[in-house]
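As you look at this complex, bear in mind that one protein chain is not there, while each of the others sits in place.
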Amino acid sequence: MNTLHTEEMTLNMGPQHPSTHGVLRFVVRADGEIMREAVPDVGYLHRSIEKIAEKVGYHGFMPYTDRVDYVCAMFTNQGWASACEKLAGIEVPKRGEYCRVIAAEFNRLASHLLSVGTMAMDIGAMTPFTHALREREMINDLIEELCGARLTFNYMRIGGVAFDLPPGWREKALAYLDHFEPIFDEYNALISYNKIYIERLANVGVISAADAINYNLVGPNLRACGIKWDIRKDVPYSVYRDFDFDVPVGEGRWGKLGDAMDRYMVRIRELAESARILRQALTRIPSGPVLAKVPRNFKPPAGECQVRIESARGDMGWYVVSDGTAYPWRVHVRTGSFAAMGIMQKLSRGLMIADLVTIIASLDVIAPEIDR
Amino acid sequence: MEALAIYQRLKDQFGDQILEIVDRKTDPYCVIAPDAVVEVARFMRDDPEIAMDCLSNQSGVDYKDRMEVVYHLFSYAKRHGAVLKVKLPRENPAVETVEKLWSSANWMEREIFDLIGVNFTGHSDLRRILLPEDWVGHPLRKDFVEPLEYHGISTVRESPIIRLESKRK
Partner (left out) sequence: MQTLVQYLISSGIFGRHAPYELVAAITVIVMSAAVFLGVAFPFAGMVSWVERRVWARIQSRVGPNRVGPNGFLQWLADGVKHVCKEDIVPDEADPTLFKLAPYLVVLAFVLPWAVMPFSSSLILADLNVGILYMTAVTALTVVGVLMAGWSSNDKWSLIGGIRSAAQIVSYEIPAGLSIFPVVLMTGTLSMQGIIRAQGWAPQHWFLFANPFTMIAAIILFISALAEGNRTPFDLPEAESELVAGFATEYSGMRYLFFFMAEWGNLFIIGAIITTLFLGGWQFPHVTRNVVVMNVLQLITFNVKVLFLVFVSMWIRGTLPRVRIDQLMSLCWKYFVPISFLDMVGTAIWVAIWPNGNEWSGYVMFAAGIVVGVIFVQRVIYYLRRSRMELYFRPTI
């Protein structure tokens, strides 16, 4: 009687499924409620953005980078711009860098709010999602005022940013931060310390530090495993050297180190840190031009470089090969979600079907970023 | 450790297998023999001085006369990085997989196989990852020509501007 014969069921989760955050597909082999394995199948959103880069030239590719990760498009903009600047050795004006940091950090707030909101929704609590989106809407309004777009910004240019801060925007942004910091505590009280929520997240999808590095997890997913690594802090790019902020890491307070709750909590605490950076950047922003002189027919010297920036989903690597013409020879984006999906199969073994949803949400994968 | 010092150490260790060390201001790299990839990679991972515990990026590049696979390694323990390159022939490019050293290589090699067409020998699950299973060709190769249709779905469409103008007439 110790072994009961049961038949495995193959479940097809996705590509159209409410909780897969875009068009992802999992082939789940399940024994009742318990998963034997969930094999991710990606590529439903593949648009061959890297090939497009080879066809449209350096300036022309900027709007396309938005589509690599539409939830935090500022970072993809910034990654592409920084890679081109590194290739051509262009110095970005100080104010331009500040504008970039401000826009990017606002975008990080927006992205993390969406992430924690959808996470709560996937766990079954609907209210935090709308509260998070309410805050995100205000950020979208701010960014819309800054660059005219709410989702795919196309704000940055090679050598700086497209537009300076509009008059009065700085005060509005500071007022928003005044509003945001206490609201974020409310959010915490609403869901983060909820007993059921903690029970659902703690000890689920535990990733050890060694595994995280081995599978090349980045950003909040890596930090949740207890590794204090933030490109902004450790290999400072742009003007992040000027700011005083902490790098939150997972502490395993509610379960094992590196579980879904740690990943969630790291994101929550990063919201506070981003708000801190924003406050400093908004108060210290120098005057001056925002865009360096970059020829319209931009031809970086032949060569190659890799640029790593800390996007909302972590270390985003832009590998660009130039052959000296107006078109890049090869562009490759290494994204956080792609790596995070790689570990999914290993993580899913022996968990319940409901936990798969938790893991997807806690790794914060965005389908376009996986497929590009 | 500086990248160049790492390459020098590799040169001392492996001699002829390290074909070239390119010293540049941005991202210096070293080219290694295709046969020695796993050997060099294992050394770089296990050597306490180098300790590359993370394969941060792996991309394939088609140079028309050759294929290159680029490994961006990174060490969280030592906080330094290095770039390795392997040059492969354009016809049937193949190189041994490093999946057993860094698990992240699994998906990145699948992606390179899919888009560039480099074969990774010894890979546990070398399938197309982004494109459909029955896709012909490797789109990021420079000589790739997009088929006019896929399963009866046209891949070209009329330019909307032309369509508008024809409507106006």
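In this document, chain identifiers A and B correspond to the written order of the chains, with residue numbering beginning at 1 in each.
As a convention for this text, contacts are C-beta pairs under 8 Å (C-beta built on N, C-alpha and C of every residue); 3 or more make two chains touch, one makes a residue touch a chain.
Everything numeric here is computed off the predicted structure, so don't read it as measured data.
Touched by the hidden chain within the whole complex are the displayed chains A.
Contact with the chain that does not appear here is found for just one residue of A:I143, A:I191 or A:V239, A:I191. Across the entire complex, the residue among A:R269, A:R313, A:R330 or A:R372 in touch with the chain not shown is A:R269.
Across the entire complex, the residue among A:L174, A:V235 or A:M352 in touch with the chain not shown is A:M352. In the full complex, subunit A makes contact with the omitted chain through residues 9, 11-12, 17-19, 32-33, 120-127, 130-131, 134, 185-186, 188-194, 196-197, 199-200, 253, 265, 268-269, 272, 352-355, 357.
Just so we're on the same page, only the chains that are shown with their structure count from here on.
Between the CA-based centres of subunit A and subunit B the separation comes to 23 Å, rounded to the whole angstrom. Against subunit B, the residues of subunit A that register as touching in their complex are 42-43, 46, 48, 50-51, 86-87, 211, 213-216, 227, 229, 234, 303-306, 308, 315, 317, 319, 321, 329-330, 332, 334, 338-339, 341-343, 346, 371-372. Contact residues of subunit B toward subunit A in the complex are 24, 26-27, 53-57, 59, 61-63, 70, 72, 76, 79, 83, 102-104, 106-108, 111, 115, 128-132, 139-140.
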